[in-house]
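Missing here is one protein chain; the remaining ones are kept as they sit in the complex.
Chain nomenclature is as follows: A and B, assigned in order of appearance, with residue numbering initiated at 1 for each chain independently.
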Amino acid sequence: MIVFELAAASIRMSAPLLYASLGELLGEKAGVVNISLEGAMLVSAFAGTVATLACGNLWLGLAASVAAGMLFLAAFAALTVALACDQILVGTAMNLVAFGLTGLLYRERFGASGAALTLPIFPPVRVPLLADLPFVGPLLFEHNLLVYGAFLLVPAVHLALHATWPGLALRAAGEKPETLEAAGYSVRRVRAAALLAQGALAGVAGAYLALAHAGTFVEGLTAGRGFIALAIVVSGRWTAIGVLGVSGTSVAAQFHLQASDLGVPYQFVRMVPYILTLVVLAQVSRARSAAPAALGR
Amino acid sequence: MESTAPASPPDGAPALSMRGVSKRFGELAALADVGLEVKSGEIHALLGENGAGKTTLMNVLYGLVKPDAGRIEIDGRPVALDGPRAARAAGIGMVHQHLALVEPFTVAENLVLDRGPARGGLYRRAVEEAWARELAAGFGLALEPDRRVAELSLGERQRVEIVKALTSGARILVLDEPTTVLTPPEVRDLFVALRELAARGRAVVFISHKLSEVLDICGRITVLRQGVVQGTVAAAATDEQDLARRMVGHSLGGLSRGPRFPVGQARLLEVVELGVDSAAPRPAMNFHVSEGEIVGIAGVEGNGQLEICETLSGMRPARSGTVRLGGRDLTRASPLERARAGLGVIPEDRTQSGVVLEMSVADNLALRAHRRPAFRRGPFRLQSVFDANARELVAKFEVRPPDPDRAIGTLSGGNQQKLLLARELSERPTALVAANPTRGLDVAATEALQNRLLQARAAGMAILLVSTDLDEVLALSDRILVAFRGQLAEVPAEQLDRETVGLMMGGVGFPAAAREEAIRL
Partner (left out) sequence: MRGAPLSGRLRAAFVDVAVVVAGLALLVAACGHSPREAFSSLLGGAFGSIGSIVISLLKTGPLLWTGLGVTLAFRAGVWNIGAEGQFYAGALGAAATALALPPGPFAALTALAAGALAGALWGFLPAALKVRWGVSEVLGTIMLNFVALELVSWAVHGPLQESSRFYPQSERIAESSQLAPLLEGGRLHWGIPLALLAAAALHVFLTYTSAGFRLRAAGFNPRAARLAGIAPETSWLLALCVGGGLAGAGGASELLGVTHRLYERFSAGYGYTAIAVALLGGLEPAAVVLAALFFGALEAGSGTMQRVAGIPSVLVTLLQGAILVLLVARRSSSDVAAARRAL
């Protein structure tokens, strides 16, 4: 039964990674790399925490997270899209800002000692009928709503990119911005819109960590998940389906290592996604063609 | 459908009229008081050399460049073109020289991207592909909407561009150097399509620097030189000599080919059964360049010349075969080893692969030379030697301004190219690969560079001249090879003339399979 528990936990832990990496996917498809996704999640998680404590309502907390994520990405977009600053450097700077800002406000608000906060968390919701199925029912259909949302988001993002006109414009902004511009549309606007959507998703990812996973906020709560999401997009070859596959594999590998009880120190288990990323990248990077042609420009 | 005939202009006003258009870029007057008038149903040429201001004028027309002065009227009504969107709304459709299609997209996706969203913002594949097919058929053009642009030939891509321009209801179609990337059969197809469009009442502006082509397709010709209009003439009332005089302004000083070095003594550069690394499989190549010989590789852009140059310079691995220089096998050698064996390279994309824009003239000139013992002491480099070297080469190659400390990026393209040639020749190579060495240069700089190449040949250098400029290849080469679909064929020695080479550039004389592919398009 422990394996079963771990499998269900893997599904739950994939959710924030899915939100974050699908958000990053939207940005990269539009031609913008955001390495401050980590910072965006951190800021969102903090905003969600404060709002939940203030209002006592998880949904308002989630809304605050989304707003904070979008605000953070609006700043990122102002620098990278409007001012055309270097994306890697802006990302590095924005991460510092996010760590500094959340650290400062956290200590100002809750005190330097960091007495553990306790937050309500999103409760599991049984899907009627489906949850009664043997085995798969409890595995797949007894999660909180944000988990279902994450998995529904995969086909949604795929369809948005390939079966709508805005998706077409977004991909054109990442492949050949000058063509989009010549067609009379603003590449900046398309990229800014993609980044705002990314901000909303990063907001949900941040909210998930505080309000569905940890039930608390600590400094550095995101623990590198923003960077893992970045890697998932590359390893997933810039497709929504690939993102789903890679994040699932990565989380499952971690839990498998934990479950197999080989006496592997937990620090090594935590290294898995990072090392796995590098191994996958080494396998796929030679065939770079899957990357949007104008990525980073 | 949008393919209905365009509204006829009121009281016979020209479809397009530009008057007094001027534009300065800093010191340079790109356009000075330019006037252009194009009627409906007319194919009108805008003829001029590289840098004459043709592209600037068209960018003004497409709202990408804001003119300092001037008035533009469409169908007799003044318009303000402050962006591509306004230009399209005014009925202007543009087919760019470097085709602006999204390559991973399908044909239909490209057309829909340009057209704008359907109702509800959805992209329904089947619906949109049927729309695209029907649309193209309405213009008398055939398209395969479900194919990815990356898989299409350049001729097919251009057809997509034309349909794209017409889709927005363009009454004035502007084509910027449309034949540069096409084979002769593709050019014929293009001309048929353009005549059809003109017959249906559209105005076509055909931008080119090729005299014969302009005389062939256009009704009237406006010649532009250094931003100034040199007159508008009817094609029937002029000839190539007249146009050339207007376009160039003076007759060329001519090239001094100098005494022929006895060719054929030593094959310096030898290429045997070479297979280049490219997406499509290509047959192996064989050729050689002897001491004191210029061998030209002619061909329409994109027929494998880039791959040949990169393979010879060591930037691209060879799949098979052998490259020898002076008898030494260099097939797997690094660019440095090749240079040491006596190979010089003038790459095609000067600013990408040739010079380091951010570094000074002196530093750029030392990129190769800094390894010579005179340039260093132990691990340290000697700045004074860098500077002396630069002063000498700058003077010898007449670079303007003669300042070794300037960042090379602040020099004109012609002067950068001179420096590049200076750098390569100062290494005293025995063989030189030069790819489009005069592209984008003005007449004077072109002549100067071509004379340098001829001097080097007279001194015994083996030169492989790869150029899409047929005139340049004909003027400089002792022997000529033609590149076509990744294959090379030599032009027979007794037939080194325009016609033969031109025909071969279109596939004549190549194995049937290669030609078939071209004609099918």
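Simple rule for what comes next: a residue touches a chain if its C-beta (ideal position, glycine included) is under 8 Å from a C-beta of that chain, and two chains touch if they have at least 3 such contacts.
As the structure is a computational prediction, the values presented were derived from the model and not from experiment.
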Candidate in contact with the missing chain, chosen from B:Ser22, B:Thr331 or B:Ser353: B:Ser353
Contact residue for the chain not shown (choose from A:Leu89, A:Ala116, A:Leu133 or A:Leu152): A:Leu89
Options B:Thr106, B:Ser313, B:Asn389 or B:Gln417, residue touching the unrepresented chain: B:Ser313
Identified contact with the non-displayed chain, of B:Arg195, B:Arg328 or B:Arg371: B:Arg371
Identified contact with the non-displayed chain, of B:Pro335, B:Pro492 or B:Pro511: B:Pro335
Interface residues of chain A (partner: the chain not displayed): 33, 35, 79, 83-86, 88-90, 92-101, 103-104, 107-108, 112, 219, 224, 227, 230-231, 234, 265, 267-268, 270-271, 274-275, 277-278, 281-283, 285-286, 288, 296
In chain B, positions touching the absent partner: 313, 315, 334-336, 339-340, 345, 347, 352-359, 363, 366-368, 370-371, 375-376, 379-381, 407, 423
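As a convention for this text, only the chains that are shown with their structure count from here on.
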Chain A and chain B: spacing of chain centres that average the CA atoms, whole Å: 45
Residue ranges of chain A touching chain B (in the complex, touch as defined): 162-169, 171-172, 175-176, 178-184, 293
Residues of chain B defined as touching chain A within the complex: 83-85, 88, 94, 96, 100-105, 109-110, 112-114, 116-118, 121-125
